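Got a structure for you, questions after.
Shown here: the complex without one of its protein chains, the others still in place.
For chain A:
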Amino acid sequence: LQEKEELIEEWQPEPLVPPVSKDHPALNYNIVSGPPTHKITVNGKECINFASFNFLGLLDNEKVKNAAQASLKKYGVGTCGPRGFYGTFVDVHLELEERLAKFMRTEEAIIYSYGFATIASAIPAYSKRGDIVFVDEAACFAIQKGLQASRSNIKLFKHNDMADLERLLKEQETEDQKNPRKARVTRRFIVVEGLYMNTGDVCPLPELIKLKYKYKVRIFLEESLSFGVLGEHGRGITEHFRINIDDIDLISANMENSLASIGGFCCGRSFVIDHQRLSGQGYCFSASLPPLLAAAAIEALNIMEDNPDIFQTLQGKCKRIHRALQGISGLKVVGESFSPALHLQLEESCGSRENDVKLLKRVVDYCMNSGIALTQARYLEKEEKCLPPPSIRVVITVEQTEQELDKAASLIKEAAQSVLN
């Protein structure tokens, strides 16, 4: 007993948090005064916004704001309860779920009150310990957290490499033959994103569907960036590739990009989605989406349905700036030509990640001083499974005019010239 006392006296814990140096790159935020719309005031300077994911320009749309105001008058701000305990409002939550299901042409949709929590709660609801998940290396952080929470076996395959995925699936098949009883109860999933946030390219969905039926694996598709961007009517990558949406088991997306609201949703067949109403942690144990945000999302959906030509316009602008940014010495463009979120990476790294980040920061500062608001893509270096290289994020929205696009491209060229040479 005496020894215990001594041990207790001697033990010294680490400090609760390690000290953070004052010039840590992430500590000094860009502070935006006023709404983060097309013309944005960052740190006191007025710039054109090339950094917020406001693809369809719905952030300051009058109709959306009016719908939110009406909802505010009727319901107040918060819902004061989870969905199960009087937090379900008929003409916002139930209506939004119906509209989303109808828009995506699926049976049912379910809404979450936070974009990150959507996929991070959906994956552990289906995939448990002992199940197998094949996931792309470039999957975003929310998917990684969902997989971690699910405690399943994770198998990473190289980004967009179907051959690698097939190899893994074949390996799993041989494993199964050794133990058929276990194989009959082990669920298998493939988790991919429609448009990858970290690399700006699309997943080869038709090949994935073939693999799905050949090896009997279910597909979960994360469409945060492609919802409201790809496809003739904005229905996402399934419309882009003309695939029957029932072939995908679960589509999850967040409403924080194209729909300019907050929250997320999952849609699919009732057989799949209904399960989340009792076992999705972010759904059952958290307050429901504030009504004004849901009303804004409904109005944004209305606008999307009424103006299907904005998607073509957006794709046109993306192609334009993709072309204009080619050939900058020192920076290479990473991303598809129709992707509205591109990355600009250094062609040659200067040795350490820290120095790369500093160099890119100088490029960003140069642009900000001349009126184009850009940002670096931020990652948690120690937590990511496959850390992407440092890059500048360029976001294209429908509201940017052609002059502005050209101005941005030429400014980035200038910045790269002056900083990198």
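As a convention for this text, a residue touches a chain if its C-beta (ideal position, glycine included) is under 8 Å from a C-beta of that chain, and two chains touch if they have at least 3 such contacts; residues count from 1.
Rule of thumb we're sticking to: contacts and distances are computed from a predicted model.
K.L.:
Quick one: find the hidden chain's UniProt protein name among "ABERRANT GROWTH AND DEATH 2, ARF-GAP domain 2", "Ubiquitin-like-conjugating enzyme ATG10", "serine C-palmitoyltransferase" or "KIF-binding protein".
P.N.:
In UniProt, the chain that is not shown appears as "serine C-palmitoyltransferase".
K.L.:
Have a look at A:68, A:192 or A:267 and name the one touching the chain we're not showing.
P.N.:
Selected residue, touching the omitted chain: A:68.
K.L.:
Consider the whole complex, including the chain that is not shown, and state which of A:122, A:140 or A:253 touches that chain.
P.N.:
Residue touching the absent chain, from the options given: A:140.
K.L.:
Considering the entire assembly, which residues of chain A contact the chain that has been omitted?
P.N.:
On the side of chain A, residues 3-4, 7-8, 11-14, 16-20, 24, 26-27, 29-37, 40, 42, 49, 51-54, 58-61, 64-65, 68-69, 72-81, 83-91, 93-94, 113-117, 120, 126, 140-142, 145, 148-149, 183-188, 213, 216-218, 246, 256-257, 259-262, 269-272, 274-275, 277-278, 281-282, 285-287, 289-290, 292-293, 296, 373, 375-380, 383, 393 touch the unshown chain.
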